[in-house]
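Some notes on the structure that comes next.
Right after this comes chain A.
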Amino acid sequence: MPELLRIESLSAGYGEAVVLHDVSLALGEGQTLALLGRNGTGKTTLMNTIAGATRQHAGTITLGGVALHKLAPHQRAAAGIGWVPQERNIFRSLTVHENLTAVARAGKWTPDGVYAMFPRLAERKTNLGTQLSGGEQQMLAVGRALVVNPKLLLLDEPLEGLAPIIVEELLAAIRRITREEGLSAIIVEQHPQAVLAISDEAVVLDRGTVVHASSAQALSAQPEVLERLLGVSR
Partner candidate 1 sequence: EEAFKIGLILPMTGQQATTGRQIEAAAKLYMAQNGDTVAGRKVQLIIKDDTSLPDVTRRLAQELVVNDKVNVLAGFGITPSAMATAPIATQSKTPQVVMAAATSAITEASPYIVRTSFTLPQVSVALADWAPKNGIKTVVTLVSDYGPGIDAEKFFKDRLTFNGGKVTESLRVPLRNPDFAPFLQKVRDAKPDALFVFVPSGAGSAVMKQFLERGMDKAGIKLIATGDVTDDDQLNDMGDGALGVVTSHHYSAAHPSAMNKKFVEAFGKANKGLRPNFMAVGGYDGMRVIYEALKKTGGKGGGDALLAAMKGQIFESPRGPVFIDAQTRDIVQNVYLRKVEKKDGQLYNVEFDVIKDVKDPGKNK
Partner candidate 2 sequence: MSDVVLSCKGLVKRFGGITATNNVTLELKRGARHALIGPNGAGKTTLINLLTGVLEPTEGSITLEGRDITKLAPHLRVRSGMVRTFQINQLFASMTPLETLALVVSQHRGLGASIWKRLGADAAVTQRCTELLEQFRLAEVMNQRTEHLAYGKRRLLEIAIALACEPRVLLLDEPVAGVPAGEREELLQTVAALPADVSVLLIEHDMDLVFSFANRMTVLVNGTVLTEGDPDQIANDPEVKAVYLGHGEDAHA
């Protein structure tokens, strides 16, 4: 299995504040990484840094051989990044459909594919971004990342605010997409068990550094580690 993403000695933050220190990790094609950690440990910051939305101080990010850290944010999408930001950030003056078409790139995933996955969105095609329920916005954010047709999906708390049944469906869909289409994904989540079940790798952050890296299976088999690192036992 060839390697897709490699991050080495990354440090980044906001303005002068450095949030991430010396973070390194790697991910193979078609693999899913669960990124865990308590509140405010820098998970979102890591995702944003890969997407190019924070200030990077040091280190390298390569995606399929391309030096991502040298690219402007909008070029990273072309290089294969699909980003679901934590706060959803739906474009509020665009309709659902425009939200998708504005960023779509040629490839397998089209707006129609997204509608098939989330039928709810198809019914709300002409609603403006602000006229969606919280969960619908979350679905749209995921769909919007898919139509970029990326190699790597960055999903920042994608399950927040979704109905349990949709959570199940979405997790299944992510698993299917990574398995069948060779897409890779990084998922940040508050509920570790749910994501560990569908992930291959797991990384835990604490105060901006990697404090644990193993296979997902290995981590879920160690409840005491979860308890210690995340403060949850479930």
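Behind the choice of candidates: all candidates are chains of the complex that A comes from, given by their letters.
As a working rule, a contact is a pair of C-beta atoms (placed from the backbone, for glycine too) under 8 Å apart; a residue touches a chain by one contact, two chains touch by 3 or more; residues count from 1.
Just so it is clear, the model here is predicted, and its values are computed rather than measured.
Trainee: Among 1 or 2, which chain makes contact with chain A in the assembled complex?
Mentor: 2
Trainee: Where on chain A does candidate 2 make contact in their complex?
Mentor: Touch list, chain A to candidate 2: 38-40, 120, 124, 127, 131-136, 138-139, 157, 160-169, 190-191, 230-232, 234.
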